[in-house]
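Pasting in a structure now, in structure tokens, and then I'll have a few things to ask.
The complex is shown incomplete by one protein chain, all other protein chains being positioned as in the whole.
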Amino acid sequence: MTEFQILFEQHKDLITIAVYGTSIALIVIGLYAVLMKKHLIKIVIGLSIMDAGIHLLFVAIGYISGGTAPIFSRGNENAGARMVDPVPQALVLTAIVIGFAITALALSLIIRLYKHHHTANIDQLNSLKW
Amino acid sequence: MEGIFIKILGAFLTAILAFVVGMLYGGLRRKVIARAQNRVGPPIHQNFLDLMKLQAKRTNIAHGFMGHMAPVWIIIAAMTVLMFIPILHGNLWFENLTMKGDLIFLLYMMVFGSLGMALGAGQSGNPNSAMGVSRGLAQLVGFEIPFFLALIALMIQFNTTSIAVLMDHQEATGRWIIVDNPFAFIAALLASLGMFRYAPFDIVGAPAELASGPRSEFGGKYLGTMMTGGAVFAFIKLVMYVDLFLGGAGNNNLEGLAGTALGLVELLVKTFLLYMIPVFIGLVTPRFRTEQAIQFFWKWPTFFGILAIVWALYKNGTIG
Amino acid sequence: MVITPVHYIIAPLIAAFAIPLLTKIHKDAARVVPGIVLFYNVIVSFVLMKHIREHGMISEVLAGWQAPWGINLVVTPFTGYLASMVSILGFIIWLYGFRFKRTLKGGEIKFYEILQMMMIAGSIGIIITGDIFNLFVFIEIVGISAFSLTAFYRSRDGAEAGFKYLLIGGFASAFLLLGIIIIYTQTGSLNMAQIAERMPDVPQQMKIIALIFFLVALGIEAEMFPLNGWAPDAYSQAPTPTSATFAAVVSVAGVYALIRVVYTMFDVEGVNNYLMIMGFVSMLIAEIAAISQKNLKRMLAYSSMGQIGLVLIAFGIGSKLAVFGALFLMLNHGVIKSLLFMTGSYFIYNTEDKKIKSLNGIYKKLPFVSFLFGLGALALIGFPPFSGFWSKFYILMSAADEKYIFLIIGILLVTVIELTYYLRVVGRIFFAKEEGEPASHKPSVNAIIAMSSLALFIIVIGVYPDLIMPHIQSAAEALLDKSNYIQQILSLN
Amino acid sequence: MEIIAIILLILLVGSFLTYFVDSFNKKWTGTTAFLIVLITAGIFFTKIKSGYQFNFQLAGLDLQWGLTDYSYYFVYIILGLSVLALLYSIKYMEGKARLGYFYGSFILTVLGMLGVVISQDFVSLFFFWEIMTWASFLLVIYNAYYKIKTKGIKYMIFSAVGAYAMFTAIVFIHVHYDTLLISEAIAKGAFNFEQYIYIPIFLLLGFGIKAAVMPFHVWAPPAYAKSPMSFTTIFSGAMSKMGVFGIGLVFTSFYLSSNPENFFWVRTILGWMGGITAVMGTIYALIQTDAKKLLAYSSVAQLGYIIVGLSTGTQLGVMAALYLAVIHAVFKGALFMVAGAVEKQAGTTDMTQISGLIRKMPYTFVVALVSIIALAGVPPLGGFVGKWLLYEALITESNNYILVVVVFFSSTAAFMYSYRFLFGLFLGQEEKETEHVKEAPATMIIPMIILAIIATVAGAYPGLIFEPAAKAMQAIGFQDVTWQMSSLTNVWGDTTDLFLIAMLIFAVFIISFVFLTLKGLKKTRYVGTKDISTSGELPKEWENLTFQLDFFKPFERAAAPLYKMDMNKIWKDLGKNLEAFFGFFRKIYTGNGQTYALYIVIFLVVLLLFRDVLFS
Partner (left out) sequence: MFKKLIVFILIGVIGYMLTVTFSNIPLGENRIGSLDNPETVSAFYLNKSPQDLKVANTITAIVVNFRGFDTLGEVTVLFLAATGLASILYRKEDEEEEENIKHFAHRLNLPSSSLVRTGAKILFPLLLLLGIYVFIHGHLTPGGGFQGGAIIATGFLLMLISYKGFQTNHKVMVWLESLAGLGFVGIGLYGLIAYGSFLQNTGWTGNLNDLISGGLIPLIYIFIGIKVATELTNVLDILLNIKPRKK
């Protein structure tokens, strides 16, 4: 047992609350920003925060008590059983890139919208309705 | 062969009878009205004189094909209906085609003449004629309803639609239908006021304002034929009422010519009495406007008509 | 080289990566290459369909790792049917948009062609993949292309629609990821077949929460009310071939994803009712909204949403006949709505106005296009002898088999609403007094070929539906036979 | 290949062929269409006999086409009238735009109608029913350059509701009785009101809307009046009979399979719906100033009679309905053709604008006269027979005494509009505006005259129509239908000898014609319509002597309460309110992206909160 593992087992509840709580808080904050903020960029930031929360959550559930990074570096070739779950990390990598793509597109659209409307207030962007 | 001969002869006799009686009744009416208004009035045969004058006219003015044909339609209607109405019950000479047509046929055939005349009047282009036709048709819708109700009452009470069978029934029971179903008679009588187009329902012709309405453009032989047709129709209506409600005529036991003569007398008396009802009512009433006339017919006469049906159903055993 | 399902994806990918280079060689390459690729996809479809008819379903492994471990592509009669449909429609839409450049008021043609092609390829990917995370990736491919294409025209409305679509799409991807996370923690797998196999062991509570996230995320893609706020805007602002693609391809992929998750992955009671109710609500609200639209493309968009609602109802009923009807309707809707968008685009192109009002008497200017539009409208409403009749017929029959009396009456009443607004437009096109000058833009040959082939399909299938019914039948069977799906995929290793 | 499939294929291909002939040469479009339908009719009547049947499979369904005597009866109406209407149409439609469209849709409509009557299973029935509906819709809006929103769409909405009601019924028959064959459904008693009452009700709704029954009649007058007249001939003459066809089928099988007490209410309600239809149609017909509209409302009224006849369920009543179906097709077809001829020649059918056409269009007038007499039901023409049968059925067999008065009222009031039609178009003052009018071309006159002759012959020899009608009735379950060639007999034994009547009238006509008119012909002076005596003065040229507006104002005033029941307005209000309601609903799509996001979150939360209710 590593030092961290001991610490983790001792304060498991606290850490759980901290990790999950942070992630869920991020999701909720992001949601709040998307739903309440009027500025387009803030909304996109909200979306990113939400994404970040979800990614964090994903990585967190891959953690295994006492696990190490899933890299079979020299001298560590047979440590497979002590490694954390590698799949969430790989998937999050993909998800992050996708999040980046969405954010980039969103920003470009905001630029376009600002050019056309001279405003970044979402309430004024409703020429298409009903 | 002999049968056909008798039929044809009988038809001629019937036609002549209807013509004479109808014309005379017309003259009689004028006389009665004059006397009631304290005038001397024309002689009873005045209508014959009028007719002769009209037929003798040298030139006749027609407005076209339909105007030309108008008298023909009237005569067709008059003769056809006449053939299907029993003048004397069971009489060989006056039987004609009575068993070959029923009440519904008669009902429709009677309209034929008016429509034909209306078409002729329409072609004349005189607005007064058209106006008269419009009023006449509207009034038709008014009085046909109670009349039809009365007829239905009779039909369902005696389970027949044939006028001859109704007469047979009256003879067999010895009871007139006016007793069997008084409401039907009342409804039909009120409807007859409109049918005769005497006051108060004479707005169709309205001599004073519409220049005698549909007839205003007809003269000479056209008018003459129309008068003839009208006279025959008056007779037809009266005979029909007598046949339907008053037991008809000719229900005597005498054979041969005597029986026929007695029957004719009976018929004349009954029709004359019946005829006087609209004439006298016309004497004492002012004129209705068209809508008033229609509304009149749709109120009390219709009520009596429905009552007649209920009565008939009651008698029939369907209800009660 | 043997043709395998992965060709569906690789060919467009190669083309997409190569187009920026090829345009440097010849400027028309950007327009021609996607056509070749999409036609290749059509060939792939035919070959694969033939193969699965003879040898049963294909489960292709990628990177050499067998089914539950690696990503696999699955072509069953069901997915094969949808993939063929999508690829054929994709090709026809490309054919229609081949001369699109002339009308282009947007960005460069190569961007348009790449995005359009990848949208179709991504939709095929959604349909044939057997891996839930791969599904997510393909949804994002479709999404990113769709966002960009929506804002392709340089109008303010385009950007607005694009942004709305993106915002909602962002939600969809977030929720989908959440659902995947929960499912992953419970089953330890990402392969849909294996997830389905392990689903009975998952605690009920977790299962339902995950399902809800999936339902919301995929409901957005499937244009289910109230998650479809983006749809009318996106449909109406995108370039016409893109709108047609949305209706014919993207929505099909969205519905597929929803159905695959609900039918195969989860074994939760009540989802069928949920689909039925939400489908009906979607249909009702969409048609209600459509009836007083002033903008043609927007009206068509609402109509699409309504049709998808009907598809969902049919999937909700869930019997074999209903699934059959739903699959038939997906095909019909794809064909007919593409036709309507294509013809509608020519109206818009000629009147320079998207308003329905300006269509008055356009029949005189564009007789053939108007004729096709009328045909499409009648077919979409479901009149015989057009193909739309049969799909509606079977859906209602299946509803009757399950004795959903009020559902049937409801659907038919909604159809009356649909009929009202379509016939208003048709009447306007054919009979209103015409205004303005003669048509300046006659349809080009390729567009006529594309539209005529769709119209021909509508009539031929309408008169003789047996031509296509066996395929749909086996597709419906394949979808409903869940255990076979699991077995075939997992026992192949 | 089956002969019936070939016939339908000829029509289908013919429809497209006509379309292409039009784009090739406009002159030959009408002739092509006429020939196609003529050939179809020829093949049909020579090759296909009653009792023919054709079973096949399509789309996984067992379908059956075939002909019973009952359907054959309607085939006579459809094909006969179609051929005449198309012959008429050649000249009538000459010079109009979009001929290919018109004839193509026309032939499709014929195809639809033919399909409806040959269908012996419900799927084909619905299939062809819908083809018929939309093809006719295309024709209804053909003339509607304006107000597309209200005229054609109304027709389509009502038709669609009807068709879908029918479809619902079909679906339920499939569910409850597990059959799609009509004969099997009848055998299993699917149309009984006792078991699943909604099946016959939905079916009746479907057929009833096509037959323009109150309160669903509002689509009919504008649709009839606005379509090209050559099509209205078919529309009112044949297509509305498809509703009659269906009602007859459903209803007969119902009352033949249950005892009379059970269907008293059904019968009464249907009968009254028919009666009220007749009255409403009539009273609205007589206030119209447009001859086409007048005829349109009149059609509605006539259909009401047919429904009344069917509702009695007795032998005489059904016979009356079937007879009326044919005779209505004949005389109303002729009348619509007359209206079309007038429209073509004089430019309008507005009776306030034209009058006195009798001298310009004598043949047309004669046809109009004969048809109108038939329409009014006056002996000796064919219309009377129908009226007689109807009344006798109601009085003697069905004991529906108040209903018979209602019907009688309607048919009496029909005299008014009958006269109005003739007077308005052909009689009255001859105005300068109509001086240019010529008689219609021969190809338009010939079909009209054929129809007029049929109407006349049917008056003396109604047995010609009774014979197929009796066969038809036997085909739908009546036993021993009696009929005579030229006389009518009711159950009480009262007869009306039509041959005698006709002969008598003919004889009297000859006699009086010779003696009254021919005799003094030389003495007759014909004058114009301006030459009239108005209070002894000759009117001046400029004086207006035309009386056309508010023709039946007195009646209108008298019957004012009847006119207050305006179904049209009720439906219109309903439509408006619904649309406003819809407009409110679509505000859900606010256009604000954030709101849409909020919807998603709300939806998610709702699902999360109610997850136990929804899923298990």
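Chains: A, B, C and D, in written order; residue numbering restarts at 1 for each.
Methods note: contacts are C-beta pairs under 8 Å (C-beta built on N, C-alpha and C of every residue); 3 or more make two chains touch, one makes a residue touch a chain.
These figures come from a predicted structure and were not determined experimentally.
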item	value
Visible chains in contact with the missing one	A, C, D
Touch criterion as defined above, residue of C:Tyr40, C:Tyr96, C:Phe147 or C:Tyr274 at the omitted chain	C:Phe147
Option touching the unshown chain, where C:Ile124, C:Val137 or C:Val323 are the choices	C:Val137
Hidden partner interface residues of chain C, rising order	1, 4, 6, 10, 13-14, 16-18, 20-21, 24, 60-65, 68-71, 106-108, 111-112, 114-115, 118, 125, 131, 133-134, 137-138, 140-141, 144-145, 147-149, 151-152, 154, 159, 162, 178, 182, 185, 188-191, 203, 205-206, 209
Missing-chain contacts mapped onto chain D	598, 601-602, 604-605, 608-609
For chain A, the residues touching the chain missing from this view	8, 12, 15-16, 19-21, 24-25, 27-28, 31-32, 35-36, 57, 60-66, 69-74, 77, 80-81, 83, 85-87, 89-91, 93-94, 97-98, 100-102, 104-105, 107-109, 111-112, 115-116, 118
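The rule is short, and it goes like this: only the chains that are shown with their structure count from here on.
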item	value
Pair with more cross-chain C-beta pairs in contact, given A-C and A-D	A-C
Between chain A and chain C, centroid-to-centroid distance (C-alpha), Å	30
For chain A paired with chain D, centre-to-centre distance based on mean C-alpha positions, whole Å	70
Shared interface positions of chain A, touching two or more other chains	34, 43, 125-128, 130
Numbers and ranges of chain D residues touching at least 2 other chains	586, 589, 591, 593-594, 597
Partner chain B, residues of chain D touching it in the complex	356, 358-359, 362, 369, 373, 376-379, 384, 387-388, 391-392, 395-396, 399, 401-402, 404-405, 408-409, 412-413, 415-416, 418-419, 422-423, 427-430, 490, 492-497, 500-501, 504-505, 508-509, 512-513, 516-517, 520, 523-535, 545-547, 551-552, 554-555, 557-559
Contacting residues of chain B [partner chain D, same complex]	58-66, 68-69, 71-72, 75-76, 79-80, 83, 97, 99-102, 104-105, 108-109, 111-112, 115, 118-119, 122-128, 130-131, 133-135, 137-138, 140-142, 144-145, 148-149, 152, 155-156, 159-162, 165, 211, 216-217, 221, 225, 289-292, 294-295, 298, 306, 309, 313, 318
Parts of chain A lying in touch with chain D, wherever the complex brings them together	31, 34-35, 38, 43, 122-123, 125-130
